[in-house]
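One protein chain is absent from this view; the other protein chains keep their places.
Up next, chain A:
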């Protein structure tokens, strides 16, 4: 014994964590401000290993932050700005209360603001870090840009979001780095590859939102504040790498209009409606800083990476070629969008793969040619029938474009004609592992990609098969009759039982495995059982799916036949 008595909770994990309320008090911020700070600085709670120890013996539910994180927050200059803003609001309220309009005006002229540049730099020390985290920023910006200009949030924010998202789309078009598109019931997913980073974002369909009541828009607004800053800097950098002018400008044939645009941007009227809408039409290419050789596609030399053999190199080269081919998927095709299709999405996707796009003049600014243009190859239509049709172009439904992009090849247009029941639209993000359920459409697509011809009409096969069956039935009956006629006792030579050696071997192996499993340790057995259970479940699910599909196919076939008979 002897020595000082050690007190509880004065060392160890209890001192490494701090509860949210204490942290808030330490920073002397209101809860809302603390929340904002955490969002902006990217501080998240931590789950201590021994909750009770950290909670000083109590088992109450608490959120814990790392004390180091909170100390880090204390140095943040933005905390001071928050306090300044709080004071500003108080003064302004007072001035209004006293009806001192002059003071109020003066105060508002000196409204304290803050910048998030340093936070962005601090959170993402390298550009690649920032790019890795841009998924959520894009989704949020695209969502905010669809908000109505009234109510929920500041109009400036909405306009900024719109501008940034349009800039992003223009960049993707210029880089031609879109990889996958998916029409889901939630919205449209896009996936692009920028500087080696896979970036996925979700864009809602163009409808008015019914704003939910259980959503805190202040939290969303704080996130948007951060995300717009992040996205702006990223856009700037990306445009710079492509030698494009930022803020982007649309190339124009008439110099007068160019001048006009220049003037506008000089005067800081960048956000002027005309310019943005020109840009958002996504139909024209952008101005480059150095307007030299457009297509300076030098043949790249390929060096094998370290530890890479010839095969891998060849594989990589092939992947590269595939990608190049995909980037030029729609090159040389001329599209016209009817007015009922989602113009922005289609224009974006088509332009990403090198197509020319236009639409009706009255629909949106930026249309380049008319419906009557004879050189149009594809007309994207989404209505049951069309009155006036040109003979030298395909009338396809919008899904064709998206399916082509995902399949990396031009699919046969017959399945997508106007008024035709569309084939299912599959998710390009699913990569089936062995044992997973693969829908038959995907199998067909894979076969197509390999260059195999699709199977002949199934119906014919079926009918032939049926005929065959009928014939065979008849034969069976005949044989039966014959047998009946020659009903006499026969002695047949005995048959040697075929020994399936392979099967026996397999069985022996299975038995061996079973016996080995019996000898497993308890701990291993538990893990093994868990893994096997998961595997079995996935197999069961796959089986269930295929059974469901089979039943559905049969039902539809029966329906078809009924109709035919009628």
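Going forward, contacts are C-beta pairs under 8 Å (C-beta built on N, C-alpha and C of every residue); 3 or more make two chains touch, one makes a residue touch a chain; residues count from 1.
Heads up, the rule we're going with is that contacts and distances are computed from a predicted model.
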Among "Proteasome subunit alpha type", "Thioredoxin domain-containing protein 17", "Dolichol-phosphate mannosyltransferase subunit 3" or "Ribosome biogenesis protein BOP1", UniProt-listed name of the chain not shown: "Ribosome biogenesis protein BOP1"
Contact partner of the left-out chain, one of A:186, A:320, A:361 or A:557: A:186
Contact partner of the left-out chain, one of A:4, A:60 or A:518: A:518
Chain A residues touching the omitted chain (full complex): 35, 38-39, 42-47, 63-64, 72, 106, 109-110, 117, 120-122, 125-127, 129-130, 132-133, 135-136, 139-140, 143, 182-187, 189, 200, 202, 204-205, 207-212, 214-216, 219-220, 223, 232-233, 235-237, 240, 246, 340-342, 382-383, 397-399, 421-422, 424-427, 429-430, 439-441, 508, 511-521, 524, 527-528, 531-532, 535, 545-546, 548-549, 552
